[in-house]
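Only a part of the assembly is drawn; its chains keep their places, and the rest are absent.
Chain naming follows the written order as A and B, and within any one chain the residues start at number 1.
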Amino acid sequence: MVANHVDHALGRVTALSDGIFAVAITLLVLSISVPDLGNSQTDANLQAHLREAIPSIFGFVISFAVVGIFWLSHHRLFQVVREYDRPTLYANLLFLMTICFIPFPAGVLARYGELTTAVIFYAASTAFVGFTLALLWWVAIIRSAHRKAQRRMGRYFGLRAAGTSIIFLISIPVALINVDAARFVWLAIPAVLVIVSRIYGSEVRDEIRPSI
Amino acid sequence: MVANHVDHALGRVTALSDGIFAVAITLLVLSISVPDLGNSQTDANLQAHLREAIPSIFGFVISFAVVGIFWLSHHRLFQVVREYDRPTLYANLLFLMTICFIPFPAGVLARYGELTTAVIFYAASTAFVGFTLALLWWVAIIRSAHRKAQRRMGRYFGLRAAGTSIIFLISIPVALINVDAARFVWLAIPAVLVIVSRIYGSEVRDEIRPSI
């Protein structure tokens, strides 16, 4: 009965979380605005406007991938959490707040992607999301872990979240020198995730296996 | 079978509720509008516009926190509800309607936060949400409570919801004197929640504990 209670409670926390993820990730498409052709409603003009939208579409793909990676991490976290307390609840709400915020810097990046300020604002915002996710791993798993294996797993995924943030932080000074180079730094994120996985992944493989 | 029926029915009520919470809370970010730089697409101009967006971002954080607190209360309510009837269903829909409405006053506040009218409109709207939540606690829990402990719990959370509303109401005359001071009044909400928790919380601790 009590277990059922806790399960139902956890169910609602993940339901709200998934709902927020779904809405935030779908709102990203609104940052690609339907072009306004004005008086020149010709195919040539629409093609030109769609070509101009390519950076926005590229930005949409990156933001989707970033939020998707964060969702995967959150998804794993709630597979491990068995009992959750008030600090976990608040850390989760803080993380969700930063997820909700992402469409704003993504919109700024989509519109002014050639400006250094837009790239830095986006990188800083996304780094912040990653740190709140690492904090959530700490509060929900590491802090209260009873078993050593669980603590190890928390450290592993907390490290992945923080690693993603650090890549975004590194891209900030790069953007000051060259805006386009900063975007290439972001492409290093999958590499970092793989490296963390190679170094620390073997220790936690047994815990992760059944959960994906 | 019947129990299963009721569980499934409750599941859909909470699914709709969580969906509405997720959408409403994520729509709040749309109140921070992506700046329009016009012809001056420079870093300096974008930085100036982002600085101007800080009050909007601050408003987003407050609105997220307020809706988050209301969600936590709603979450607890549906952990306690075991059977629910028509009045509960309608009270829940009324509460959800006010939650859906929040993005409008939040948008007005984000855009015209320096105007007394915007602050008062936001405070009055949010106070209204809190009162419909207190009403929901009354209808769903207190009214039909069979056990004394449950009635006590309903009173505790109803009081918290009403307390949040009262802080927003108090901020209205304050806003007539000084708009910025009104926002500081809102920061008293966590304090009120803690005070209610200190005074009445001990009585309901046992009921709340398993459900967070």
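By our rule, contacts are C-beta pairs under 8 Å (C-beta built on N, C-alpha and C of every residue); 3 or more make two chains touch, one makes a residue touch a chain.
Keep in mind the model is a prediction, meaning the values are calculated, not measured.
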Full complex stoichiometry in copies [only 2 chains shown in place]: 4
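We adopt the following convention: only the chains that are shown with their structure count from here on.
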Separation of mean Cα positions, chain B and chain A [Å, integer]: 25
In the complex with chain A, residue positions of chain B that touch it: 14-15, 18-19, 21-23, 25-30, 32, 34-35, 37, 41-43, 46-47, 50, 57, 60-61, 64, 68, 71-72, 75, 78-79, 210-212
Residues of chain A that touch chain B when the two form their complex: 2, 5-6, 8-9, 12-13, 15-16, 18-20, 22-24, 27, 31, 84-86, 89, 93, 96-97, 100-101, 103-104, 107-108, 111-112, 115-118, 121
